[in-house]
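Every protein chain but one is kept in place in this view of the complex.
Going by the order they are written in, the chains are A, B, C, D, E, F and G; count residues from 1 in each one.
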Amino acid sequence: MVIVINGAARHVADDLSLDRAVSLVSDAATGIAAAVNGELVRRASWQSTRLAAGDEVEVLTAVQGG
Amino acid sequence: MVIVINGAARHVADDLSLDRAVSLVSDAATGIAAAVNGELVRRASWQSTRLAAGDEVEVLTAVQGG
Amino acid sequence: MVIVINGAARHVADDLSLDRAVSLVSDAATGIAAAVNGELVRRASWQSTRLAAGDEVEVLTAVQGG
Amino acid sequence: MVIVINGAARHVADDLSLDRAVSLVSDAATGIAAAVNGELVRRASWQSTRLAAGDEVEVLTAVQGG
Amino acid sequence: MTDWQADDPLLLGGQKFGSRLIMGTGGAPSLDVLGRALTASGTELTTVAMRRVDPGSRGSVLDVLTERGIQVLPNTAGCFTAAEAVRTAKLAAEALGTTWVKLEVIADEVTLLPDPVELLDAAEQLVAGGFTVLPYTNDDPVLAKRLEQAGCAAVMPLGAPIGSGLGIRNPHNIELMVQAASVPVILDAGIGTASDAALAMELGCDAVLLATAVTRAREPELMAAAMRSAVAAGRLAYRAGRIPKRRYALASSPAAGA
Amino acid sequence: MTDWQADDPLLLGGQKFGSRLIMGTGGAPSLDVLGRALTASGTELTTVAMRRVDPGSRGSVLDVLTERGIQVLPNTAGCFTAAEAVRTAKLAAEALGTTWVKLEVIADEVTLLPDPVELLDAAEQLVAGGFTVLPYTNDDPVLAKRLEQAGCAAVMPLGAPIGSGLGIRNPHNIELMVQAASVPVILDAGIGTASDAALAMELGCDAVLLATAVTRAREPELMAAAMRSAVAAGRLAYRAGRIPKRRYALASSPAAGA
Amino acid sequence: MTDWQADDPLLLGGQKFGSRLIMGTGGAPSLDVLGRALTASGTELTTVAMRRVDPGSRGSVLDVLTERGIQVLPNTAGCFTAAEAVRTAKLAAEALGTTWVKLEVIADEVTLLPDPVELLDAAEQLVAGGFTVLPYTNDDPVLAKRLEQAGCAAVMPLGAPIGSGLGIRNPHNIELMVQAASVPVILDAGIGTASDAALAMELGCDAVLLATAVTRAREPELMAAAMRSAVAAGRLAYRAGRIPKRRYALASSPAAGA
Partner (left out) sequence: MTDWQADDPLLLGGQKFGSRLIMGTGGAPSLDVLGRALTASGTELTTVAMRRVDPGSRGSVLDVLTERGIQVLPNTAGCFTAAEAVRTAKLAAEALGTTWVKLEVIADEVTLLPDPVELLDAAEQLVAGGFTVLPYTNDDPVLAKRLEQAGCAAVMPLGAPIGSGLGIRNPHNIELMVQAASVPVILDAGIGTASDAALAMELGCDAVLLATAVTRAREPELMAAAMRSAVAAGRLAYRAGRIPKRRYALASSPAAGA
């Protein structure tokens, strides 16, 4: 299926879990957060969170600013 | 009955009309406006507006300011 | 002989009078003043003032300024 | 005779030396300077400097300021 | 003497005004002094407040304006909430037969500064009610833009707190506001003296509104004449295009002997 | 409209002037533009510089002044020593038939700031020579007092360097100078726009002298009109007595419901 | 040398900070330069922004803070609505394990000025959500009071637009805000140089937040040291009680001969 991670469309295995999706853009053990379709998903729930076609995943971290 | 005009309680005839009530504090033909219990009453309706005991009448005009 | 008028050397008749010298650069009847070798010479004395070789004549007038 | 020290008239022995005069207002070993009639007299010359009647002696030191 | 303002009217609420000085009437020692000051100011639009009628009072500020053909602009001074301000505006409209209102919704009586949230709420309600709304606002360019988007006929930022005479504390904000605005910007409150009013116009304001600076001056009539000239001067300077500021000197006389 | 200046002439060098705006003529793009600007400014006294005659030049700044009945005030621009300034003043007197002189003795061509020592020397010589001396000075109240004691008919402190348009950099000094002076104080140099000129008058200056702010403005004639109004406005405000500055607000409308 | 700050910590969000200088991390040419500047600044609390992870990037600003034991303060830079800001704050909390947030809700990208309505809305939501909210606000004392009433842990008024280096455009407003506030007032945005930071503290601010003034200075590390000293200096001066301003001179040496 196709999902969008940080604005880029990707072909991924159906039924992909969020922790796998995140691992496609970051291997950071800490300092990142993820949202699916605009809603925050706690790290504890990443593994149990299954993505569906068209889902939009945002993976954020801290950068220089302010 | 007793009504309040511009903050002062007054004994008035039952069923007093608003134009009579206003005339108790002002004889101005123009430049004033009246509200009953916080609601504006157009001058055209003063005569037909009957007051009830406890009504609060405000009669305002322009003064130096701003 | 050679004299200098407003910074420019000129060949002139010996014994030239100041009014003649001034007339070489200006025909203004008023609004000008002349100095010979740094000293002001009143207009009344221009005719009677004879110049000598090497004299430096300045003829000034008012211009936009200040 | 009478001399003036720092603005105050004093009766002193005729022929008084400047070091004696200074000692009337200060026993400071350092940090002071003296002038007689407006002229600075170096400390080295105080002993040999004889005062005359009417002399004005100024003895100055440093104070809080500036 | 040429009338340099002749071809430069203020367009406000669909009307043309020859004068860019809007006066207030508060603080004058008497109606007589007020009248002479208003005449000297050349104003064509002047604010009044709405209060309970006082049976004992003689003479009315309205007569002073009427005699001089000055348009009245009621304000909502003393209102702390949108509801109070809207009610006061409606009573003023009924009493004075005008739908124009100088909208004031203040937060406290120490600073008399506007409450941005209540002000915006009141502005939206009054615009919906068909009023020509002239809001007294702080010098925040963002709030000014919101008020404009709400349909206000102008924005009236303060230069400094009402009656403080501190002039224009933040000219930079007023400039930002002028650049972004598509309705007239009227400098309201803070003016202390003539140069403050001239500066407001030089910053690009379309008009100046003031009261205390004139009514409480030692000689109100003279100060009114000063403000009239100052607003004209500032507007002319704005139109004329001032010289740039330069760090060093620039000779105004030709180099010696040249 | 009442003429508020009518009873308030400038007394300078034993003469009365209805206008408190003294103009300079430097920097104008043409004599025509200059002429229109001078008319719009309402000035009655205007400076010129002295330079070598240019046989090629057509038209004279003197004609522009004469046509308008404006009194000419020669300056000593470009002089770096007392001797040069005195000589220039004498030549100007001979050429223009006036003993009035705007005395300039500058220290360098970068800042064009006056040289206090040479200036005072030149002032003393010219006063002794019977001149009416109007010295261009810095904003030092002490030097101004010395120039006054030397017999100058006025003191003309700078607000900022000539042509800089930086306005009045140190109003505090100008106030000190005004308080101590017993001759007119004329703000000379630094004016950039109308509010600067108004401020100068509000500080108590008796007049303003400017050139660049008008002659190099985008529209000189309009800016001249602006300056005329600004000087009038500032003078009126000074006479009217401004309100005090206050830290907090002061209501201009009566307390609600009162 | 005595440590004059020892007994004067900043109390913010229930914590004590020895330093009253809060740093931002934006604009630094490299993480190395940033790190040295942060060390020189002595800061104990520093902001970061939240953005999409960049697989290619090496090194993290978080490491720079962690190595130095500096507490991280995520901001909501780039948010234009309350909804965006609240979502960003929650993501930051999840990513960084902190419930502290520098709340920014801006109105446009030209001025980067805060949107008062959206800001207040976001502040209320985040306070309800258990966040320690430090809002970046304009210099309006009224909005600051509303934010305080909404439960913010501090108010952070701008001195001038972000990155402008214009200093404190309206010190009078900051003073009014400080007087009325019962939470810390932190001057945020506009600081250009050391004297600006000192002035902020002298006005009574409890701390200063800055980034650009240091990170974009010619020598960031040196400027960071300057800001550290300036904040300390301003705070000490505030505590010491400055002399009053006087119109005239006051001799600091005894009268001559006395």
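By our rule, a residue touches a chain if its C-beta (ideal position, glycine included) is under 8 Å from a C-beta of that chain, and two chains touch if they have at least 3 such contacts.
Everything numeric in this text was worked out from a predicted model, so none of it was measured.
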Among G:79, G:126 or G:181, residue touching the chain not depicted: G:79
Residue of G:33, G:83 or G:222 touching the missing chain in the full complex: G:222
Candidates F:31, F:83 or F:107 - the one touching the absent chain: F:107
In chain A, positions touching the absent partner: 7, 63-66
Contact footprint on chain F, counting only the chain that is left out: 107-108, 111, 113-117, 120, 138-143, 145-146, 160, 166, 169-170, 172-173, 176
Hidden partner chain, residues of chain G it touches: 1-2, 4, 24, 26-27, 40, 42, 49, 51-52, 75, 77-79, 109-113, 161-166, 192-199, 202, 211-213, 215-220, 222-223, 225-230, 232-237, 239-258
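One rule holds in what follows: only the chains that are shown with their structure count from here on.
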Taking each chain's C-alpha mean as its centre, the one farthest from chain F: A
Pair of chains ranked first by number of touching C-beta pairs: E-F
Multi-chain contact sites of chain D, meaning residues that touch two or more partners: none
In chain G, residues with contacts to at least two other chains: 172
